[in-house]
Every structure is written in C-alpha cells, then in structure tokens.
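For this view, one protein chain was removed and the others were kept in their places.
Chain IDs A, B and C follow the sequence of writing; residue 1 opens each chain.
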C-alpha cells in the first residue's frame, strides 16, 4: 500500500500534513517535545505575541465547563523581542514550519509586529489574531467589524511579505462578511474559529469564576459551531481555510476537511493529551489508507450536501 | 424553617417558582404528566406554533454532539387552530401558566398569530420566537437584525394585550443591541438564549448528519455562552430576563439567576430526565433553605463582579 | 416509568453483541413485546442523550440467600456500534443505570387462528424474543432470522427452546441459507395457505422488503422501526417517519417513539 499524500500548502507554506497546533495551547513548542515528535505535524503556531511583554489577567484564568473550558489568560506573553531571543532558537532546530500568532493593542502595533518578524528566516508565516475576546482594547472591535478587520489586515499585508493568515472570531452575526473583508484586504488564508465568549459563575461565592468575568470557550463543546462556520465560509471565499474548534481526534479533523478546511489546528486537545496533534495526523493518514484515498486534498470540501 | 418565597413575576405572569419548560422540549405538556407534577413548576411554554400546521424538516433531525445536541426539527407543529382544539383543553386542567411560543413565516403571520391567541383565557402570555435558525424564511433575519426584530415585536404588541416575551438568538455580534431593540418595541421580558447554529458531519457517508445540513445547538455545551449573554443583557435593559441554555441542575439555574435572570427555562434536560424541571425547582428551593435566603428575588442579578 | 436500575449481568453473547440483565420495578412486567427502554448510560454529560433498546426479555427471579425475596428484571440485547453502546459493554454487575420503561407501542398479537411469522435481522431479533415467548403460549410460531454472517444471528437456541421453528439465512452463507432471509420467508409464504401474520424487526431495507412481500401476499404485517431519538416520549419530534398519507402539503409524520416503534406496515410510507 503506497502512503497517501498528506501534504498541504497554506498561503505558500508547505506542510507535511494538515495538522497544526493552535495558538496559546502549545506554548512555544518546546513544552511538548518530551511527549511527541514535533516533526510529525504540519506546523506549529506560537502563543499570541504582542509588541511588549504582557502580564495577562489575574487568576483564576481557566475553568472547565461542560465539554469545554473557558480561558481568560489575557494574552500573557514574553513579547516579540524575548520570543526571538529565547524561544525561536529552539524552534530553529525543529524541521516544522513555525507560524507566529500576532496580537496588537492598536492598529499601529499590528503593523510594527508584522514588520518585526518580516526578516526572520525561521518564521514561515503570520497568523493575525483579530479575535481575542479577552482584552478590552482592540480585540473585540477588530474581530467583529469587517471594516476594522480590513484595516488591520491591510496594514499587516503592507508590513510583511510573509504568508498572511487571519484568524476569525465566531462571536459575530455574519462570519462570511468578516471572511470576505479579510480576504479582500489581503489575507491569503483564514483560520476559524477562535473561542466563543462565555462565562462561569460560582453560586457559593456569588462571583464569576474567572477573574476577568468572561472568557473564551474552547474544546469539544464548540465543534458544531466551528464546523458550521468553516462550511459557510468555504462556500464564500477562495482562499484556503484552517479549521479550529474542539478537534480531539482524526475523525473530528476529517470532518473539518470535508467541510472545506485545507488544514486544521488542534487546541484544547493538547492539554488532555500532549501527543494529540501527532496522533491526529497519524490517525488521518490511517483513515485515508483504509478508505483508499490517495491524497488529503481530495477530501477538502468534499462534503455532499 | 419557613419556606423561602420562590414566586416570581414575569411581564405580569405570576409563577410559583422561576422554573419554566423551554419551547420545543416539553411537547404540549401532557407528554410529561406521567413523569412529573406539572403543577410543581412556574410555567409551561408550548412547542413553537405557526399559523398553519408545519411538516418540519426531513430526518435525521437530531444528533448528539459533545455535551449537547443539534436539532433541525424545522418547527413541525400542529398549527394554532389544532393547538387550541386538541392541546389546550388538557393544559386548561393544569394549574400552571401556559405561555404560547409563536413563530411566523412572515411579519403578517406574527400579527395574525398574536391576534388569534389574544382572547384565549387559558393562555397566560406569548413568547415570540424570532430566533429559530432552522427555517430559511424569516427566522434568521428577524432574529439577527435589530430593526427587523423591532418590527415583529411592535406588530405583536399591537395585536395582543397578553404579556409579551421575546426570545433572542445567540447568533449575533451584539445581543445587547437586539435586546434593546426588542424592549423599545414593547417586549415586557426577554428569553435568552435560543440555540447556536451548528453542524455535524459523518465522515463515512461524507454527508452532513442532519437532513437540513445545519441545526441548533442546545444542552450543557452552550451554558457558558448563555450565561454571558444573560449577564450582558441584564446590565443593559430593565425588563425581566428568562435564562435558557444547558440548564441541567438547580446549580445551573441559580447561576442564571445570579447573572441577572428572574426565571429560567429547562430545555434539553427534559429529554435526559423527564422530571428535570420539577427536580430543578425543588433543588433551588432546598439551596435557598440551606443558605438562609428568604426569597429567590434576592438572588436575581446578585453576582458580585 | 423512570427508575434506577442495577446491572445484574452483562454478557457478550456473540462478538460485539451483549445481553444485559438489570433490575426493574415489578410494574415493568406490564410491558408489551415491542416496547422499548431508554437508558442513561452515564451520569456524566457524555453520552448526553439516552439510548433506546427493545425489551429482549423480562421476568422475576428468586433472590438467593433470602427467604422470599423476588426481583423483577429486564433484559436487553445490544450491539456495540458507537460511544454509548461501547460504554454499556464496559459495565459490570452492580453498576447503576437510569432507565425509562416501558415506552412506545408494542406488537398487537393479532387474531387467534393465525400462524405467527417473525422476521428479524441482526439485533432486530431482540424484541421478537419477548414476542415469541408470549405467542408460543397459544400459537404456532415460526422465525426467519437473518444477518450478515453467523456472528450476527443471535440467540437462535433461545427461540428454539421456546418451541419456535427457526429458519436462518446469512449474506455470506456461514449459517443457514446463503442470501436474504426475506427470500426464504417469501418461499415459505408462497408454499403455505394457512392465515398468517408477520412481525418484523431489523434494518430499514429488510423491513421495506417484508412490507412489500406482505402487501403482495396480502398478509397483515407489523414492523418495528428504529430512529435517532432524543426524548422517547413524543416531545422532541426528532424521531419521526412518514406516514402513508404524507406529502409536503399534508404532512403525516408519526413519532417512532410514541406512535411506534411498532407500526402496521400499511400505515407507513415506504419510499
């Protein structure tokens, strides 16, 4: 039996298979090196990086909910400079594309960040997070208004020649309108979805569980919403999509591919099983072998409706 | 120990306690009479009724998802006339307020429906469903556009003097704007949330699981989103809110009350446990006793942030 | 009726098929063959929905070590097909389950003087066993049992022990005739003249074939259907099938859970 062709290309980034790790759920890659082969997956996406180090929110920052979890990390990160000096050297030793997830507190910061990584050979591409729901400044606005999103994307497009992926928020009435605006402004691929805004309450203390009050819902609970959005957007835009949301298994990942995603990102699953991304990639390949599918590309958007 | 006062009033409808049954999950009440005491809960909300009988969607119409379920019943119902002649007589024998959930295929139908129930003494109030995501005509538009919602609500307000509750969709960027529009147009209370639009795929058949392709996500999975929306809306409008979404236990219900809901609706839980609504009402009362809370009203919106 | 039940035994009767016996309150004995139970497999939210299973058997046994204690039991026969049945297969004696039973409409035994013909495919044999147990008291009963392979033809010995005459067919010929059980049944029907009544349970294509044969041979026929269910009590409208009068303009949907699972074959639309 010849092996199926699992390789995909997203915005010019060549990947050995469609399984990437989602921003904020895989640290800076190194944390998982003891549990899986970092060269078994398609790409690594870093924790969201900002121009300056960010402290993030107070604790509690996470809480489990039915079939999912809420997080309000508040984008704690070392900042782009420390990333380059302390985290990137390790990633350089791993033969897997590294995509940097960027988050700006303002329009200008997005531009500066994009320029900052433009000449880093080790960075294969940029994923722009316009959808983080936790930080009051910026996040929610850029991610839910097509014109504001287009502004950010346009500026990033001007500031770097790296492959440009934009990550969409699900907290919108019309995700297709957001997708179109980003593509028109220069996005070469779209990632969807980021977390749904949610909340948890402790009835005994009569307080929100999270210090930040609200947080982002991720995990299996959101998979149906994510699948629906990928399917909707895939019928409206031509750029490749990266499906994200509650992917725990090869089956879940294949559902996103059929819905129209060229690749997928594994997020919360990394916490439950630090080898999840590798196992999902392997499981997808086995399924293709079993079904006699010669290349993963045949399945992209192959849903029969 | 004196019993706590569990009674609440929503838009003038007096209820013995804040636990109602959600539209479409409790049939027309009678189905559950063998499993629970229909006079132990605050109110019964009927399956969504339309002017003429509706066939609904093809099957499969439901599928389990992680921590939830998708449904695309497509509002199958007997129609308002058959409801009055075949379902209402039984409900007349139950000493619990009956609230009729209405769904129109057009603006005019909403008006006609409201007028049709105006003189029915057995009907304590109206819940207008502007948020059903399953039917192409109308549903999605009225529920996601503030101006369209206001039109429907205004017309229903003119067509009946019954207490008027409007049920909101979560599939929007700004639920507060929707809430404000409905209140300004005459809604005396708001129910939230209806289902989140989602999708499930069978990788073996390469088809959507539901005949309707997409469906509405309900159950525990959506609770964090529902809680967040209730909390957001409660800080923006003055009318009483009815919290809905993944309520399985008294604890869940109390979370919604703390977030700002005056009452709650139990939906999917009725399927898992046909005595759920009664048990939740009893469990809430026990908790109040345990904590020495004298009336449920003290807890409404009592969240400390 | 909703009740907490303890697993009494859970035995793999054929590869991937299990028979689970569990405690039940005495009132369950009023259930009719063809009625079903809804099982909450776990108290956790996964799996969320109850799973429906036909009643395979029920009865009373004398509890050991006590003088006069008796215990009512229910049995289901199930195939592991996914998450819920997989978890069920992992359960042990003493584990508890939340059950609603009996639900739905069971089989109508029909007239006195008919020969009773049961047709079952795979796990569709489950509700037919209880039916056979009742019918053999007063009638001659024949069973036509089909399955993909010999592992899928279940509990034939149990039927034979009741005095049921059984005919078996498998797709691969590993047990009984090779081919479709409906063909074997058709041959029998064509050769015999006594009044008959059919009772069928199995995959939809098999039921459609049986309904077709029943119509052709002018034999009364009841079929027991499956459908994806959320509530099991007519509340969610998830489980509907099209009735014989169904059309887009005049919808005629029936709930498998409440109007069925057993229907007269002529009451349904078989397209």
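Rule of thumb we're sticking to: a residue touches a chain if its C-beta (ideal position, glycine included) is under 8 Å from a C-beta of that chain, and two chains touch if they have at least 3 such contacts.
What you see is a predicted model; the values in this text were computed from it and never measured.
**Student:** Give the labels of the shown chains that the missing chain contacts, considering the complete complex.
**Tutor:** Even though it is not drawn, that chain still touches A, B, C.
**Student:** From the listed residues A:71, A:96 or A:262, report the one that touches the chain absent from this view.
**Tutor:** Answering carefully, the residue with contact to the hidden chain is A:71.
**Student:** Kindly state which of the options A:18, A:163, A:219 or A:297 is in contact with the chain not pictured.
**Tutor:** Result: among the candidates, A:219 touches the missing chain.
**Student:** Going by the touch rule given at the top, which residues of subunit B touch the chain that is not shown?
**Tutor:** 66-67
**Student:** Mind pulling the subunit A residues that touch the left-out chain?
**Tutor:** 24-27, 31-32, 34-35, 47, 53-56, 59-64, 66-69, 71, 73, 76, 219-220, 248, 268, 270-275
**Student:** Could you pull out which residues of subunit C are in touch with the chain that's been left out?
**Tutor:** Touching the chain left out of view, subunit C contributes residues 42, 44-47, 83, 87, 92.
Rule of thumb we're sticking to: only the chains that are shown with their structure count from here on.
**Student:** For which chain is the distance between its Cα centroid and the global protein Cα centroid smallest?
**Tutor:** B
**Student:** Please report how many Å separate the Cα centroid of subunit A from that of subunit C, as a whole number.
**Tutor:** Between these chains, centre-to-centre, one finds 47 Å.
**Student:** Indicate the residues of subunit C shared as contacts by at least two other chains.
**Tutor:** 45-46, in rising order.
**Student:** Two or more other chains in contact with one residue: find those residues in subunit A.
**Tutor:** Residues 66-67 of subunit A touch two or more partner chains.
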